[in-house]
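The complex appears here without one of its protein chains, the remainder shown in place.
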Amino acid sequence: MKNKILVFTKYLIIILGALVTLVPFFWMLSTSFKTLGEVYQMPPSVLPNNFNFDNYKVVIEKTPINTYFFNSLLVTTIVTLGTLITSILAAFAFSRVQFKGRDIIFTILLSTMMVPSELLITPNFVILSKLNLINTLTALYLPWISSMFAIFLLRQYFLGIPEELYYAAKADGCSDFKYLIKVMVPLTKPALITIALLKIIYSWNEFLWPMIMVSTPDKRTLPVGLAYFMTEAGPNYHLLLAYASIIIVPVIVIYILLQRYIIQGITRSGIKG
Amino acid sequence: MKRVVTIILCVFMMVSLIGCSNDTNETVVGENQEVNGEEVKEVVELEFWHALSGENGDMLQKLIDQFNDENQFIHINAYYQGHYRELFEKLNGAAQANTLPTITMIYNNRLTAYVMNDLAEDLGPYIYDSEKGIDPKIWNDIPLGLRNDGMWDGKHYSLPFNKGSYLMFYNVDALEAADLKVPTTWEELENAARVLSKDGNTGLVLNQSAGIDFSFWVEQAGGHIYDEELEIPTIDSEGVKIAYEFITGMIKEGIAHLAGEDNYITGPMSRGESFIGFASSSNLPRMEEACRETGVNWAVAELVRGKEKAALFSGTDIAMFNTSTQEQKDAAWEFIKFWYRTDITLEWGMKSGYIPLTYEGANHPEFKAYLENDPSKIPAIGQLSVAYQDPNGLNGYAIHSNMQTALEEIIAGVKTIDEALQTAQENATREMEEAKKNFAQ
């Protein structure tokens, strides 16, 4: 009996939590089908009076969404792959290579997480100008192909891999690099996928950076399109939310595809603590 | 051995990462064009940064295309750089990196920094030049309140580009039902607000950020928020106090309110919760769309008058940076002149959300005919003679921001009007002084 109550409360909590999480999304979707007049109606209608795709049509016509999409895809892919490569190498050094000054470097790099990114936009604009990279796609990915956040996360997982494994491999004549690629990387696949996922999300949603670093529509990315639906008199809610609903779809799909690897990961590989 | 391979691999990765950066960068190359097979003249390319999107942006691009077509040897690349916030941030970066565009849209209180640092081009030599100058007839036809706002030390550094004004929005049916005529003075406004406040509705609504755009009430009270001579804010002066007493008095009485979480008057007005509201003409399209569905019958009128009649005009100016070549600057000047040509300003006035920039454009029969279909621009035109714009002092934003805080404090009852205005005056003065230190000469 007691067990049943426990199970019941468990489900109740999970379901309630899920509902709370979903309400804003439901609202976003519902609003994206409304007209502006209906948006202003109070009390608001829960479902749109007329279910049609007019807002979506307008949004697709008004923005070069295809170009934006391919730019976003390219930038996000490079950023994600770049981050994975640089983080794997760096996290290895921070967890397995012992040398003087390592912790100092780690702390210095960690400090990059403590400065608000808003502050770094203008200095980076100047740097990218000097490198002649303003208004190129390179400006959108190059500064982001390394992330201390990712290095830090990966280091935590690398530290969790028993050192005995390393010495055993060494004794077998395995090089550091080979050990890293053949042993550590496969063992931390869930963490790597988590990093990839987080990086994809950040990169996909970044608004201010591409807005400032690039001038021409042919090099802009998806979130920049949001600006088209904001006016001096407030946002065009219905259009903006339609656009926002479109652009999250790819990320949700990627998440659903990737998340099962996160969860499977280590349980399968069967290493012991 | 394996270590060597590792090292090589790492280096290779590095190189490939850096190597990615060698994208082809778009450089502006002037094309040579031959005219009649003899004269070789170069096409001057220049950049124009703006913050207009949607229909206004489309219209601007159309007029720029027309300009490019008419001027064989000039090509203007107009770039939408996001909203004012992003545009100004980008200009800041560009100023440091020395990559400013030739012309830009800009608020005058933002341009001040560039004028102080000798980055803005004095337009005087262009305006009054006997050859390339602007036709004096057109020049004198630009409303003074708009034209002379872009002046620093008696020199023109910017000229009006996209302009609208603050307006009074009202619910036609509600006023008729209460047997009220459209208010034209403060007293009438207060009375109307009182009569209309019933059944849980509040007669008058202001944007949540009413304190930011508060200056028109002050000007109407006969005061100013800034002393242009002494370059100091005058938030604790008599006129400001009268204006705050008027507005916060109505709010405390419960016959006026700020839009709160709706932020803009559109929400309460379109739902019929409030019947008179004040906002800039940029609210017109939303009001139109929102009320079409809720069935509220609305109209706009000129701002009411207090001791004085005064109308705040908003929108940006166009300014030129002196970092471009003389050819580019000359070409940009051609565009500025083009902007005030009657047919152009007329089209701009009819097809964008803004008004024509010359009296000839505003009084043109075509524009009159347009106003009959869409009367929403009539009050803005009617107010042109009493037009003024907000002060240009460096960090003028500090004045507005602190006035907003003061308004919130008074309404919340945290401070009295005198206390709140005094604090605002102190903070604004300090913050404006603070800004100057960043542009020492």
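So that you can tell them apart, the chains are marked A and B in the order they are listed, and the count of residues begins at 1 in each.
Going forward, contacts are C-beta pairs under 8 Å (C-beta built on N, C-alpha and C of every residue); 3 or more make two chains touch, one makes a residue touch a chain.
Just so we're on the same page, contacts and distances are computed from a predicted model.
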*Consult the UniProt record of the chain that does not appear here and report its protein name from "Carbohydrate ABC transporter membrane protein 1, CUT1 family", "Thiolase domain-containing protein", "Radical SAM-linked protein" or "Glycosyltransferase".*
"Carbohydrate ABC transporter membrane protein 1, CUT1 family"
_Can you say which of B:Gln383, B:Gln404 or B:Gln425 touches the chain missing from this structure?_
B:Gln404
_Where the unshown chain meets subunit A, residue by residue_ = 10-11, 13-14, 17-18, 20-25, 27-28, 31, 42-44, 85-87, 89-90, 92-94, 97-102, 105, 108-120, 122-124, 127, 142-143, 145-146, 148-149, 151-153, 156-157, 159-160, 162, 176, 190-191, 194, 197-198, 201, 205, 207, 223, 226, 234-235, 237, 240-241, 244, 247-248, 251-252, 255-256, 259-260, 262-267, 272-273
*Considering the entire assembly, which residues of subunit B contact the chain that has been omitted?*
3, 6-7, 10, 13-14, 17-18, 85, 88-89, 92, 95-96, 113-114, 117, 119, 208-209, 260-263, 394-395, 397-398, 401, 404-405, 408-409, 412, 414, 427, 431, 434-435, 437-441
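Convention: only the chains that are shown with their structure count from here on.
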_Between subunit A and subunit B, what distance separates the C-alpha centroids? Give it in angstrom._
36
*Report the residues of subunit A in contact with subunit B in the complex, numbered from low to high.*
35-42, 62, 78, 82, 85-86, 89, 121-122, 125-126, 129-138, 141-142, 145, 175-178, 208, 211-212, 215-217, 224, 227-228, 230-234, 236
*Along subunit B, where are the residues that touch subunit A in the complex?*
2-3, 5-6, 9-10, 13, 17, 20-21, 23-26, 47, 49, 53-54, 79-83, 86, 89-90, 92-94, 96-99, 263-264, 266-267, 270-271, 279-280, 282-283, 285-286, 289-294
